[in-house]
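Shown here: the complex without one of its protein chains, the others still in place.
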Amino acid sequence: MKRDPTVPILMGVVIFLVAVGAFLPQWALSFLTVVLNLGIVVLGMALMMRTGLVSFGQGLYYCLGAYAAGGLDHFYALSDLLLMAVAGALLAGLVASLLGLLLAKYRDIFFAMLSLAFSMILYGLLVKTSALGSTDGFGLSIKTFASVTIGTHSVRYVIYASAVVLAGASAAAMHAYYRSHLGRLAEAIRDNELRVEYMGASVRRVIHLNYVISAALAGIGGALMAGAIGHVDPETTANWTTSGEFVFIAILSGTGNVLAPFLGAGVFEAVRTFALERFPNTWQMTLGITMLLVIMFLPGGLWSMFRLRRRGA
Amino acid sequence: MATILEARNLHKSFGAVAAAADINVRIEQDSVVGLIGSNGAGKTTFINMVTGYLTPSSGQILYEGRDITGMQPRAVTQLGICRSFQIPQLFNTLSVHENLRIGVGIAARSPRTQDVSSGNFGEHAKAEQLLDRFNLGGYRTQAAGLLPEGVRKLLDIAMAVAGGPRVLLLDEPTSGVSAEEKFRLMDMVMGALQVEGVTVLFVEHDMDIVARYTHRILAFYEGRIIADGDPDVVLKHTEVRRYVIGEQVHVAHTETAHAAR
Partner (left out) sequence: MSQLPAVVIDGILYASWMFIIAVGLTLIYGVMKILNVAHGSLYALGAYTAATFAGYWLGHGYPAFGSYGVLLIAALVVGLIAGPVIERGLLRFMYGREEIVLVLVTYALFLILEDFTKLLFGVDPILVGAPYALLGNLEMGSLIYPVYSLVLVVVSILVGVALALVLSGTRHGKMLRAVIHDREMSMAVGINVSRVYLVTFTAGAMLAALGGAITAPTTSVQPGIGAEVIVLAFAIVVVGGLGSLGGAALGALIVGLVRSAAVHYQPEVELFSVYVVMALVLIVRPKGLFAAPEARKI
């Protein structure tokens, strides 16, 4: 059996990033933090896509994660980043366990549309809830990590380093999952649900499980992003355009490897930042054209450009 | 011999069409039964009902004495009834090895086989075994969707066997396979099963195959079983010859064969 280099690469990257972060300028730390947080969300999208389903409503869980983080600070003065990440994962996971009961029965466009509907329901709810700031949302700040107080000068770095570590941990966890029996079932379901049922496994249960995992990941990403930005609002979290961005990055990345979503998020953020600065009125067009090119010429996403592992045993 | 599978007064209609009517049959353990009949006669409907894909309009299906009528395919499979399909149902983007690995993995976790101890390595070994038994080693790393049709059929059957069945239902195992290959395929399948002690039912259109491998034949016509018994007897049965085999062709073939001697 060929050695799979993913985990060593992962560990190396995490250590490198944490170390080098102490010397990076502010803008680089912010950029990388955003990329890592997005990557965690897309890691979840990739899991669903491996299972054959594209969710157009992942923003729902991203938003829940963000508001969980915001709520902890705003209402309970619990400004701990790790706690926020955990809360985000739990809240998102809980809601997903409920909604998943329903959604696991749908496929293709109907799954996409129904997931979209639920995210828009949350969006609508938040916009009309003045206690949560309606369309303006509200701000939050980070004061501690795992109860350890963060010095005001180190906040940016701690937010960044937390993102690195949590991203690395999520990626490693997903990698292990894909190598387990349950993880392997995802692609089997995507390819042929009938066969899976006829071998004796429950398609619905696996889809439900994967849905909850992907929601939890989105929740973590949302919480971390809220901490990084210092603000939450419905528009940038629950609106369908945000979910659309996650879909876009997922397509761009491909599902080939757990490192792919981070690569895709990096390219996406780089292009977006560049395009927003230079061509503010055409960055959506740039995104659209890029997506078309990827769909047409690289259906496996950017990752298919490097095939580190051959298909097979 | 014990009855392992039984159908009692099975009926299935779709509106005005009776896809199956008055099906009464007892299948004995370890027997090999052929299901013959022209297209639309009810053979696949029968298999679909037994495996839970279709719910009978009325009647019962009993497995090892237990009523399994209307059970979901997943539950039926977990009890030990596995099937292959007319159109192979495979995981097309995954390799042959991965297909079998997943099949074995699912079977290992079914309530019937308390085999979870085998873990990752045990499953890998079992998949390898199946690859060998069905002569699929050469295709190990190829994506199932890109295989030649005959190999896909073989893999489909291997998947069914991976489930460790007590009853194996094969839907047209040799259709789409070239004439020369048919016997080799059936030899391989039957050989692979010899080891296990499995009851086999298979749908087949090729009478030579049916004659050679079965202990018993069920002939279907318009949803009913019109003949049931020894291959020699059934294949000479008037109605079977008229509605299934095709009398003219069969007679001409025998005459030419006689003339050649």
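Chains here go by letter, A and B, matching the order in which they are written, and residues are numbered from 1 within each.
Note that a residue touches a chain if its C-beta (ideal position, glycine included) is under 8 Å from a C-beta of that chain, and two chains touch if they have at least 3 such contacts.
Fair warning: this is a prediction, and the values are worked out from it, not measured in the lab.
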- prompt: Who touches the missing chain here, A:Leu36, A:Cys63, A:Met120 or A:Met225?
  reply: A:Met120
Task: Can you work out which residue in B:Gln86, B:Thr113, B:Gln129 or B:Gln142 touches the chain that's missing from view?
output: B:Gln86
Field: Which of A:Val20, A:Leu194 or A:Ala270 contacts the chain that the document leaves out
entry: A:Leu194
Message: Touching residues of subunit A against the unshown chain: what are they?
response: 54, 102, 105-106, 108-110, 112-114, 116-118, 120-125, 127-128, 194, 240-241, 244, 247-248, 251, 281-285, 287-289, 291-292, 295-296, 299
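As a working rule, only the chains that are shown with their structure count from here on.
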Field: Distance between chain centroids, defined by C-alpha means - subunit A, subunit B (Å)
entry: 45
Query: In their shared complex, at which residues does subunit A touch subunit B?
result: 181, 184-185, 187-188, 190-192, 194-202, 310-313
- prompt: For subunit B, which residues are in contact with subunit A within the complex?
  reply: 51, 72-74, 77-78, 82-83, 89-95, 97-98, 101-103, 105-107, 109-110, 123-124, 140-141, 143, 159, 162-163
